[in-house]
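To keep things clear, I will list the structure first and then write my remarks on it.
Shown here: the complex without one of its protein chains, the others still in place.
A, B and C are the chain letters, set down in written order, and residue numbers restart from 1 in every chain.
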Amino acid sequence: MQRRHSATWNLYYKRRRVNLLSYIFPSGRKFDFTAIGRLCIDLNANEINRPMEETMTFTKYVGGSPANIAIGMSRLGHKTAFIGKIADDQMGRFIQGYLEKEDIDTSNVVTDKTGAVTGLAFTEIKSPSECSILMYRDNVADLKLGPLEVNEELIANSKALLVSGTALAASPSREAVLLSLDYARKHGTTVILDIDYRPYTWNSAEETAVYYNLAAEKSDIIIGTREEFDSMERFENNHDHSDSFTASKWFNYSAKLVIIKHGKEGSIAYTAEGLEQRAKSYPAKVIKTFGAGDSYAAGFIHGLMSGLTIEKSMEFGSAAACIVISSHSCSDAMPTVAQVEDYIERCNRGEIIAG
Amino acid sequence: MQRRHSATWNLYYKRRRVNLLSYIFPSGRKFDFTAIGRLCIDLNANEINRPMEETMTFTKYVGGSPANIAIGMSRLGHKTAFIGKIADDQMGRFIQGYLEKEDIDTSNVVTDKTGAVTGLAFTEIKSPSECSILMYRDNVADLKLGPLEVNEELIANSKALLVSGTALAASPSREAVLLSLDYARKHGTTVILDIDYRPYTWNSAEETAVYYNLAAEKSDIIIGTREEFDSMERFENNHDHSDSFTASKWFNYSAKLVIIKHGKEGSIAYTAEGLEQRAKSYPAKVIKTFGAGDSYAAGFIHGLMSGLTIEKSMEFGSAAACIVISSHSCSDAMPTVAQVEDYIERCNRGEIIAG
Amino acid sequence: MQRRHSATWNLYYKRRRVNLLSYIFPSGRKFDFTAIGRLCIDLNANEINRPMEETMTFTKYVGGSPANIAIGMSRLGHKTAFIGKIADDQMGRFIQGYLEKEDIDTSNVVTDKTGAVTGLAFTEIKSPSECSILMYRDNVADLKLGPLEVNEELIANSKALLVSGTALAASPSREAVLLSLDYARKHGTTVILDIDYRPYTWNSAEETAVYYNLAAEKSDIIIGTREEFDSMERFENNHDHSDSFTASKWFNYSAKLVIIKHGKEGSIAYTAEGLEQRAKSYPAKVIKTFGAGDSYAAGFIHGLMSGLTIEKSMEFGSAAACIVISSHSCSDAMPTVAQVEDYIERCNRGEIIAG
Partner (left out) sequence: MQRRHSATWNLYYKRRRVNLLSYIFPSGRKFDFTAIGRLCIDLNANEINRPMEETMTFTKYVGGSPANIAIGMSRLGHKTAFIGKIADDQMGRFIQGYLEKEDIDTSNVVTDKTGAVTGLAFTEIKSPSECSILMYRDNVADLKLGPLEVNEELIANSKALLVSGTALAASPSREAVLLSLDYARKHGTTVILDIDYRPYTWNSAEETAVYYNLAAEKSDIIIGTREEFDSMERFENNHDHSDSFTASKWFNYSAKLVIIKHGKEGSIAYTAEGLEQRAKSYPAKVIKTFGAGDSYAAGFIHGLMSGLTIEKSMEFGSAAACIVISSHSCSDAMPTVAQVEDYIERCNRGEIIAG
């Protein structure tokens, strides 16, 4: 993990209070970060601020929440690997090539041989605040990852395993992820669950709740929106949508940190020690909202792994998100540490104003 | 729970050492025992000791491992309920009627409305030791039980919840069972997992292992054959098929008692306190092997619930099993306490000899 | 085809007017009659005149409309073969053995290797007029017969091919039957379509109409109830359910003879030459209604093949039907020529009265 920090941040890193030992990731592992789940293609509208019917050309990017986070983590200087499945076609090969170019280990990216296709996401940007996605998720390769295709040794050699909830949506990917959680717990690898709930592919809201709960029970860090946590509490009595009810529940299992996102009102981090932390956010000239969560996750995890406080990690994630939503793509726009620090400093100097 | 015991057993009950408080079930519950899972029809060959091709008539019985155990428990004097789904046809109505006749609460036995059928098991008895089953398990009602159809209150009102592993074989029954486990843990209901592994319906051996492990993690008592535990250890390193490895694994989760059956060599009970218990078995004039496991389970659970030692509970289960394998049916042959005690006494007097 | 007839019938056979050359079947073929389609098991209630819930034992018979007709034709003295698929289990082997015992050629009865099951029909006889069937048709072997498994040579060597419409209900059996029709037309084999419509297995009423029409277009003789023809006319304007509209339609294709059954009001035969023929029916002491259509079909086809007039063929079919509905089984009760002639004579002598 080689990174150079600006003077301001170096100062900060020195002064930080290493307050929460429990968040420390295991040391002496070959990989800092391994993600499991979706590898897809984004087809982003080139002509934007109009309905997709009027968009005539699209640009191809690697997509999928865990793919974006992995690319983000690699750019932020972490030794990163991926566990996933790609289609045996041009789209699949493009994804593999892109990950390798980004210095992500793909030894556990397997190629489907059943004729599955690569998931697609056509993005529609009617306006910065009216964005939608047209998904192709039938017969996709990423959901065909099976338990036997998950490399236990890779998980044992990683400090953290990021699980994207969408990978729980169908078998055999569901079982592959559930098994990966067991491998992670067995080897002391820190599990980060990014809920990433998307209704397609799931059969019912009840099924969704059951599997998200099973995964969350085995996770150390859980990140999701209030609505995502609500969908997991279908069989509970949290009718007030209380964040502290939610956080407490998971602290009774394995969780040490629960991040609940409240959209524009910001995110709140809850810790097993009882802390409740908010952090300031930064302004951005928004082009679209896609990718905000993924860049936030990468930035936040980077912060934790770099020894920042939770507050500073949240701010770092927030700034990383701003960079992505100010640009056309998600994966391609994932920033480096220098870019995030630069963005924060420009915000601090008042050079960036929301719009 | 009103039972009269023979003099010998009354003596035993008084002398027993109530040694293992941890096995005690919660008290003050409306139901002693609730089972969740399969409700089927057995069609037993009337002309036996020949291949099924030559059997011309069949007799209809209620079947399915958890159904048999529930019937057994009710006959042994326990207040019993069932959580399951039946087809909207004559077979389904027969099952419901039979359970009610056996004094089993069926308020949580729901009727399928999608056109599912009742699972069937045609039994073939070529000889007492050559028995096989021809199963009809496509589109069966029992596997269509959904999470919303599991009554949390019933589980909260039960001392024990018996889960039959076959109910994990397909969605939405799989999710219904996983949710029932959460309800049981939430309310302190003792969970008994009867592995009851049957390869049909399952998609792969890996899928089987993943879900059996998830269920076993939340179970207090786990009962299975050595081969069944082996199938759960597909992702572990228990190449010697060590019972103590198996038992230890589950004691790290919720289990307090693990019963591993070794066929003719008898069963071994392992406790979280480190005890390892074998018990003597009884002779029987075997007609067929079907139902042995179910009557053993009913007898053993009855023993634990009645405060017998593990050893005596195993013996009681063993005698109950002998009675069932000496008769033509499974469910219909489930014995009462008096019948089991009588059987044991006759064995002790040397009146029953294996054959 | 060796049969001995009673004196009365011999006289009749001599005097008959061989009026309709077009019905003559091709000569010089190895087989008189080949059927394609369903091979199942009937499980007939032993205790009858009650709901099935109260029936405790069932007797096993070979079942399925084309199987019954083939057994009937063989008993009536015709050299018969079957094209079908059986499960690789005890039920499948029982079916094959039974057909062979009945002297039916099974060289084109293939065994499924995909784990399909044998279709089942549990019969419920609440009263002679209140009969119903509980069907098991999921994943059945008979619907897995594929086009490559249809022996062209066998069809070329048969005078007649009987197609049971139920075999059109799902792929690949649907395509196997459609191909068998082409083989039959190519080789001048007379095609008899027994509509035999049963709603299960079909996806929609429209799908049903499309495929029944495609099969009927290539059939020489079409037999069905008024309701069955109605279901085929979903895309036409026969709002009055006119029989002559129906018959005319098919005479524009390949049909030479159309039999429309009107339940208790009897059947009407329409010929391409414009004849319209009714025939008298016989009384019977009815036990159940199952199998009436199949024995009628066998008797009627036997009549045509033996050179009887249409009227006499219909009477022969009618008497054959009476015999079957007066007994417990369908396949097992299919009569011989002597039995039918005897039945007719006893009716004529007033010895049999409906009841």
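Couple of notes before you dig in:
Convention: a residue touches a chain if its C-beta (ideal position, glycine included) is under 8 Å from a C-beta of that chain, and two chains touch if they have at least 3 such contacts.
Worth saying up front: this structure is predicted, and the values here are computed from it rather than measured.
Shown chains touched by the hidden one, complex as a whole: A, C.
From the options C:179, C:195 or C:223, the residue with contact to the unseen chain in the full assembly is C:179. Where chain C meets the omitted chain, the residues involved are 146-148, 152, 171-172, 175, 178-179, 182, 203-204, 206-207, 209-211, 213-214, 235.
Against the chain not shown here, chain A presents residues 43, 46, 51-53, 55-60, 89-91, 93-94, 97, 117, 120, 122, 124, 134, 136, 138-139.
Going forward, only the chains that are shown with their structure count from here on.
When the partners of chain A are compared with those of chain B, no chain appears in both lists. Remark: the per-chain Cα centre closest to the mean position of all protein Cα atoms belongs to B. Taking the mean of the C-alpha atoms as each chain's centre, chain A and chain B sit 43 Å apart. Averaging Cα coordinates per chain places chain B and chain C 46 Å apart. Between the CA-based centres of chain A and chain C the separation comes to 63 Å, rounded to the whole angstrom. Residue positions of chain A with contacts to 2 or more other chains are absent.
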